[in-house]
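Coming up: subunit A.
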Amino acid sequence: MKILTGNDLKSGAVTWWTGEGWSLSVDDAVDVGDESANIIAREEAAQRVFAAYVIDGERTDKGVRPAHIKDRVRALGPTVRPDLTLKPSDPDALNWVV
Partner candidate 1 sequence: MVDVQFRFRDDEVVTDPAVTVDAFAEQTNATAVRIEPGDDARELLPQLDRIALVEVNFPAWTDGRGYSSARVLREAGYTGEIRAVGDVVIDMLSHLKRCGFDAFAPEHPLNPDDAQAAFDRWDNVYQATADGRRPIWALRHES
Partner candidate 2 sequence: MYKYDQYDQQMVDTRVEEFRDQVRRRLSGELTEEQFRPLRLQNGLYLQLHAYMLRVAVPYGTLSSQQMRMLGDIADKYDRGYGHFTTRQNIQYNWIKLEDTPDILADLATVEMHAIQTSGNCIRNISSDQYAGAAADEIIDPRPYAELLRQWSSFHPEFLTLPRKFKIAVIASETDRAAMKLHDIGIKMVRNDAGEIGAQFYVGGGMGRTPMIGPMIREFVPLDHLITYSEACLRVYNRYGRRDNKYKARIKILVHELGKEEYTRQVEEEFEHLLSQGIEPPIAELKRIMGFFQDPPFETGLSDDLDLSDPDFRLWVDRNCETHKTPGYIIATVSLKPVGGIPGDASADQIRLMADLGKEYSFDEMRVTHAQNIVFPHVKKADLYALWQKLDAAGLGTANLDTVGDIIACPGLDYCSLANARSIPVAQKISERFATQERQDALGEMKLKISGCINACGHHHAGHIGILGVDRKGVENYQLLLGGSEGADTSLGQITGPGFSEDGIVDAVEKVTEVYLREKEGEERFLDTYRRLGMAPFKEALYG
């Protein structure tokens, strides 16, 4: 699947396109098919996101998993500070990234 990610303009937080808006959780990401360019143009113009780009991902039984490690780190948070990630109490989170 193709999923969209970007950053929130004010906070800089990593966000994922849900089909209706932007979520902090990669698991809310939806397949945008070949619509990515249109969505990015519209959402950036409306300042709801910036630095947006499209990536490959797959839906697994544990949620949406970006294909590249860089985007998985983006989705979770720094692997060396589990306390600061989105899943601070999930012991499997690191394995999900690597």
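The rule we apply is simple: a residue touches a chain if its C-beta (ideal position, glycine included) is under 8 Å from a C-beta of that chain, and two chains touch if they have at least 3 such contacts; residues count from 1.
Inclusion criterion for the candidates: all candidates are chains of the complex that A comes from, given by their letters.
Keep in mind that what you see is a predicted model, and the values were worked out from it rather than measured.
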Touching partner of subunit A in this complex, picked from 1 or 2: 2
Complex contacts: residues of subunit A adjacent to candidate 2: 7, 9-14, 44, 47, 50-51, 67-70, 73-74, 77-81, 84, 98
